[in-house]
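A single protein chain has been removed from this complex, and every other one stays in its place.
All chains are identified by letter, namely A and B, in their written order; residue positions are counted from 1 within each chain.
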Amino acid sequence: MSNGTAVEKASIIVMSGDMDKVMGAFIIANGAAAFDMKVTMFFTFWGIKAIQKGNLTGTSLMGKMLGVMNRGGLDAIGPSRLNMGGMGRWMFKKMMKKNNVMPLSALVKQAQEQGVRLIACDMSMNVMEIAKTDLIDGVEVGGVATFIAEASESKFSLFI
Amino acid sequence: MSNGTAVEKASIIVMSGDMDKVMGAFIIANGAAAFDMKVTMFFTFWGIKAIQKGNLTGTSLMGKMLGVMNRGGLDAIGPSRLNMGGMGRWMFKKMMKKNNVMPLSALVKQAQEQGVRLIACDMSMNVMEIAKTDLIDGVEVGGVATFIAEASESKFSLFI
Partner (left out) sequence: MSNGTAVEKASIIVMSGDMDKVMGAFIIANGAAAFDMKVTMFFTFWGIKAIQKGNLTGTSLMGKMLGVMNRGGLDAIGPSRLNMGGMGRWMFKKMMKKNNVMPLSALVKQAQEQGVRLIACDMSMNVMEIAKTDLIDGVEVGGVATFIAEASESKFSLFI
């Protein structure tokens, strides 16, 4: 898909923390990277969970409460519908495995191996009291200006 | 809006199965098609419901459970808020009728008549055990690569 003169770009903001939407984001990102596009994913608010290690986060009482509710990182992410106390997540994982769909952790790993740029939103990290050490290796921290600069040069930009 | 030399494109991924979001997707798609844009809609996960016939789907126990919960196709879709056991859906339909807003089924028909390309995500169909015969006529089945190719050439791409 490259025109031979410049690298084509794609940008994705991930604000959702729902398993199905986060998986969709990575499937699109990995697909675009497979077409030699330079993909940037910008994780904000609930989306940051997808690139967290899963440890408890937060220092203030409120930050810790948010950390407890949000703990587990991507292994604890449930779908946006039919979660039913974790059952939706279990069912989805089982059905995906049966159909050879990569689990979320493998999709994240594949994205990193393909050079997809993963950026955590600095403002969200401050508000939610998430430290850089709470994030998986290889993730950058950046601001909205970084996203806008990338999106302005992208063939397509998505908000997920 | 055409520059006289090439057809302008627009791409929309529909992952949501909420009535208001699906309607928004079709209103945008039909609007763009009215401007002579070549529009591709790519339906994935819950969004596939909008282009299903409404019959029960699934073969495995889990697939059937998902089919029961998701049955009815677009006639059974409720809004993302205020659904209140179907009342939000009824209220919305009544208010829309009073204000001459097309029902969802008419929006889908109009999209097809205007040449909007409707593609169901093959991976989602496998995971959710939805067969091609469960989809309304005229829908293609395709992969994420098809979406990325279209989005890369589009004037705008949206994730809904």
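Of note:
As a convention for this text, a contact is a pair of C-beta atoms (placed from the backbone, for glycine too) under 8 Å apart; a residue touches a chain by one contact, two chains touch by 3 or more.
Quick caveat, the model's predicted, so the values are computed rather than measured.
Across the entire complex, the residue among A:V7, A:L56, A:A106 or A:V127 in touch with the chain not shown is A:V127. By the touch rule set out above, chain B reaches the unshown chain at residues 1, 8, 10, 20-21, 24, 27-28, 31-32, 34-35, 37, 80-82, 91-92, 94-96, 98-99, 101, 155-160. Residues of chain A that touch the chain left out of view are 11, 13, 15, 17, 44-46, 60, 62-63, 65-66, 69, 123, 126-129, 144-145, 147-149, 151-154, 157-159.
As a convention for this text, only the chains that are shown with their structure count from here on.
Between chain A and chain B the centroid-to-centroid distance comes to 24 Å (mean Cα coordinates, whole Å).
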